[in-house]
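For this depiction, one protein chain was excluded, whereas all remaining protein chains were kept in their positions.
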Amino acid sequence: MSTEAGRHGAGERRRLRDLGITVGTLPTGPLNAITDVTGVRVGHTTIVHGEGPLKVGQGPVRTGVTAIHPHEGSTFSARVPAAIAVLNGAGEITGRSQVDETGLLDTPILLTNTFSVGAVHQACVEWLSEREPGIGTEDFVVPVVAETFDGVLNDAAGQHVRREHVVAALNDATGGAVAEGNVGGGTGMVLFGFKGGIGTSSRRVAIGDNRYTVGVLVQGNFGIAEDLLVEGVPVGQIVEGEMPPLPRRRHRTPGGDGSVIVVIATDAPLADRQLGRLCRRGMLGLGRTGATARNFSGDLLLAFSNTPQNRLPRQISDPLLTSIRLADERIDDLFQATIEATAEAILNALTAAETMTGRDGITVPALPLDRLVDVMRDYGRIQA
Amino acid sequence: MSTEAGRHGAGERRRLRDLGITVGTLPTGPLNAITDVTGVRVGHTTIVHGEGPLKVGQGPVRTGVTAIHPHEGSTFSARVPAAIAVLNGAGEITGRSQVDETGLLDTPILLTNTFSVGAVHQACVEWLSEREPGIGTEDFVVPVVAETFDGVLNDAAGQHVRREHVVAALNDATGGAVAEGNVGGGTGMVLFGFKGGIGTSSRRVAIGDNRYTVGVLVQGNFGIAEDLLVEGVPVGQIVEGEMPPLPRRRHRTPGGDGSVIVVIATDAPLADRQLGRLCRRGMLGLGRTGATARNFSGDLLLAFSNTPQNRLPRQISDPLLTSIRLADERIDDLFQATIEATAEAILNALTAAETMTGRDGITVPALPLDRLVDVMRDYGRIQA
Amino acid sequence: MSTEAGRHGAGERRRLRDLGITVGTLPTGPLNAITDVTGVRVGHTTIVHGEGPLKVGQGPVRTGVTAIHPHEGSTFSARVPAAIAVLNGAGEITGRSQVDETGLLDTPILLTNTFSVGAVHQACVEWLSEREPGIGTEDFVVPVVAETFDGVLNDAAGQHVRREHVVAALNDATGGAVAEGNVGGGTGMVLFGFKGGIGTSSRRVAIGDNRYTVGVLVQGNFGIAEDLLVEGVPVGQIVEGEMPPLPRRRHRTPGGDGSVIVVIATDAPLADRQLGRLCRRGMLGLGRTGATARNFSGDLLLAFSNTPQNRLPRQISDPLLTSIRLADERIDDLFQATIEATAEAILNALTAAETMTGRDGITVPALPLDRLVDVMRDYGRIQA
Partner (left out) sequence: MSTEAGRHGAGERRRLRDLGITVGTLPTGPLNAITDVTGVRVGHTTIVHGEGPLKVGQGPVRTGVTAIHPHEGSTFSARVPAAIAVLNGAGEITGRSQVDETGLLDTPILLTNTFSVGAVHQACVEWLSEREPGIGTEDFVVPVVAETFDGVLNDAAGQHVRREHVVAALNDATGGAVAEGNVGGGTGMVLFGFKGGIGTSSRRVAIGDNRYTVGVLVQGNFGIAEDLLVEGVPVGQIVEGEMPPLPRRRHRTPGGDGSVIVVIATDAPLADRQLGRLCRRGMLGLGRTGATARNFSGDLLLAFSNTPQNRLPRQISDPLLTSIRLADERIDDLFQATIEATAEAILNALTAAETMTGRDGITVPALPLDRLVDVMRDYGRIQA
């Protein structure tokens, strides 16, 4: 099978911090990844095969699916507080109405390409039905599937994500380091005109006597090169001028644009309302990378808290539930953490992703890391 | 093939007005259906086969899919103003974020069961990709698929809606009278404890020199018998006491509940913001039938206006668009029309749907029309 | 001083239940009032003086202010979970953005006329500043003041609500029976073409081992006679035809319309998200009385829970807060309670309010109770 599951072979690609570039001031978790939030598990299925001219249904295929489990167990059986917010709505995240209403997430989160939402939804229902009691008779489920559009490189209309890809991502998801760049749902994505995809980052904060982690994973697929800012430095404008013309998305207009999905995880005990607040800080984090949320961009954010005490069983025995939450009066550091981790996750997607050639021979170049470092040094953002 | 497409064999079932019961004061259109809004087309694929014990994947099957085209042409190529609103969010309507952001609907509307959202989404993308230029490379689409849960009668986990069912509903959709009750997406639905499903109604109003139509189609699957009100008369309480115990949904609690999708169409020139206002009046219409929007109910409303002058082509040549709208100061009659048509559509679903036996031999009885008439006469709501 | 504080001299006016008319099926609390929720306190200042032609700034004056304290203490020092929702936004409730963000109410709720929002806001800040530590230096407050428009009867532009009226309503607020009709903020209001104003009602429910109360207070000022439904019976249409023409509001159009403020109190432990759900059921309760939420109507709802364990002190010592909430899976009876109490509160405003003559000799008649009873008996809704 022409599917590569698992880790991205990064070659010479690096993470942003490994280049000496730091976003913000808060410390990261040990992995600088969403999986620094204990229990969070990530799985990627990467689907890459074929070359040459687009033949719809045959390829070339440059796509995949990423699964995120909010904790080490079944989210269906141990639901977690969650919220969704929309910066620009030209995209899809299924399950949004239910998350809004219940303040809960009760399925894994799946990220894929725009046209595979249906197949992934279907596979997720099937996967859950096989594992959880009562689904289909006494109980139902509304999966959360989000997307960005990979039609620049991928045979998107071919709908190449199939049941087994989804099942693999769900089953193989683990903690530990997270592959970034051209993997999973991010395989065929384009970010600020360069190759993008999956990125992740985390921050740790101490509030009162407790330490909490915020981890972010993005599927980044938006923007044009002149928008890109790295800590305010117009890296995209500078580097773009030195390269052959970047391929442009053309969604009905020149400058047409992609999307981004931001998944924010925390172990801090936050209520659904507070998680909505984190989502809105994720928007500010996007803004720090130069995102302008263009017209055709579906910029969607989901936040969850997996604090064990606040997980809600499927079957309620006592009608009175007890939960804990961090006082809003002490939440500011989590806001800062979310902003920083979101911005760094976007930049990690850029520095991790490798140059890719897809349908019709279109090539999207990786952001040249040597030039990134040079420019940042010129602007005093890397110590000589 | 065990699929029945097309009209419902109504037998002795009737529409509410044919029983002498009138909702509200405004006149209906000639068909008293959503298709009184010129250009609106409706197609149902009804999938019924098998009997006896539930075998997941085999049946019994009591489900289907309903397609609504907002006008006589391609909604992809001639987009229409639209809005979505949520009374209670325990359900799914895909495409909501995009409709919110753009104020436009650019796909047909598809109604099905909860677990077939994925299959229907996938089929809709495929159907559109085959017909519309540029999808998958230059352009993308986010379909609108809404659902209610038919697991009381149907092998829901079996995911029996397939590509061909969706294509048939989309292709066969026509104007004219609309089949109601156990058809299309409404096939296996339960409404106030009685058999429910698809219902429709319309109202006509004159504003200034123009006449406008509001048409509503519902997929009704909510409530318990004691909630049912017909023009305020507690028909459900009275009739339930005379019948064998009604089967109850059991979504984790006794009294667990279903959902309703309300599609509101109008030819009045309304902007997206105003269509959101119509959706909120649809909620009041639901309320008039006794709906309480129970915890497990996904009560989702979508409104669109198909005024020809306001349709938006896919490719914009002039960046300046001109549109017309009815002044808010003159909109009240459309509010009243929406309330009345929504309430009557719900009741038409009840009076049209026939008794159905589904999985595990569970039977959901039709609302007995003779008793409905008797009770309404007792309460002075039908002239002797 | 020409101000009448305190109870409404009801004369021959009655409450709906005293006429033999019952809304819904759940039992009321002992007072059938918002004050059945332990700790809730209500105070009215009613300002009535002058007759004859309108002289702006002089009168005639037919207005007032109503204060609601969510519990027996200071809401500033012991904040309560709360939510606000909007059915139609042609009106004002200050503090909405803060309640949305924090999920908390930290001031009393004040109801008045449209043009006195400023004066009441100012007086509330002053009243709080005198009582609570740190306001103005270390701390700030955003009061909640809601309004409906009484310009049919009152010299609205004259802004006759003054500091002392607000202070009196805040200071004199008590538990116990609540005056209804032409009192407080409701003094000059018009409801379904008849005299309206303040109304209240409550419901009791048992969930698990606990009993909870939902109490509603409305300031009702909307609708035209032909919209009025009492348990579905078109009382307004029937009675209007027997009376001299009712005065119509004329907000730029014939049929121009008023507003309604709905305050929902409960002692059930509900989180802010759940209180938003109650607000949306309040909308359904309005719908049951025939409300159509006309264009010029500001139909605003606020719900709070005063469960002692969930009150939040102003100064947080431990950053971790513990709260309890009723499981959503068991919330349905509170939805039903909210719907019923909202509808009955509206009708109580109608049956309590007395005929009033205001500015320019305009008279708004009370709903004739004898006719209400006759009509309801004709429709089988009162036992002979």
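Going by the order they are written in, the chains are A, B and C; count residues from 1 in each one.
To be clear about the criterion, a contact is a pair of C-beta atoms (placed from the backbone, for glycine too) under 8 Å apart; a residue touches a chain by one contact, two chains touch by 3 or more.
On a predicted model such as this, the values are computed, not experimentally measured, just so you know.
Colleague: Can you list the shown chains that the hidden chain touches?
Modeller: A, B, C
Colleague: Among C:Gly95, C:Gly196, C:Gly220 or C:Pro234, choose the residue that contacts the chain missing from this document, as touch is defined above.
Modeller: Only one of C:Gly95, C:Gly196, C:Gly220 or C:Pro234 touches the chain omitted from view, namely C:Gly95.
Colleague: Based on the whole complex, identify which of C:Gln58, C:Ser129, C:Thr174 or C:Thr357 touches the chain you can't see.
Modeller: If we include the chain that is not displayed, C:Ser129 is the one touching it.
Colleague: Taking the entire complex into account, which one of B:Asp150, B:Asp272, B:Asp299 or B:Glu340 touches the absent chain?
Modeller: B:Asp272
Colleague: What residue numbers in chain B mark contact with the hidden partner chain?
Modeller: Per the touch rule, chain B residues meeting the hidden chain are 101-103, 207-208, 210, 269, 271-273, 277, 316, 318-330.
Colleague: Hey, which chain A residues sit against the chain that's not shown?
Modeller: Missing-chain contacts on chain A: residues 25, 87-88, 226, 229-233, 237, 252-253, 255, 257, 277, 280-281, 283-288, 291-295, 328-332, 335-336, 339, 378-381.
Colleague: Could you please point out the chain C residues that touch the chain left off the display?
Modeller: Residues 54, 56, 86, 88-102, 114-115, 117-126, 129, 135-142, 149, 151, 155-159, 250-253, 298, 300, 314-316, 359 of chain C touch the chain that is not shown.
The criterion applied here is as follows: only the chains that are shown with their structure count from here on.
Colleague: Just by CA atoms, which chain is the most central one?
Modeller: The most central chain here turns out to be B.
Colleague: Centroid from C-alpha atoms only, then distance chain A to chain C, rounded to Å. What do you get?
Modeller: 46
Colleague: In angstrom, rounded to a whole number, how far apart do the mean CA points of chain A and chain B lie?
Modeller: 35
Colleague: In chain B, which residues are in touch with two or more of the other chains?
Modeller: 88, 252-253
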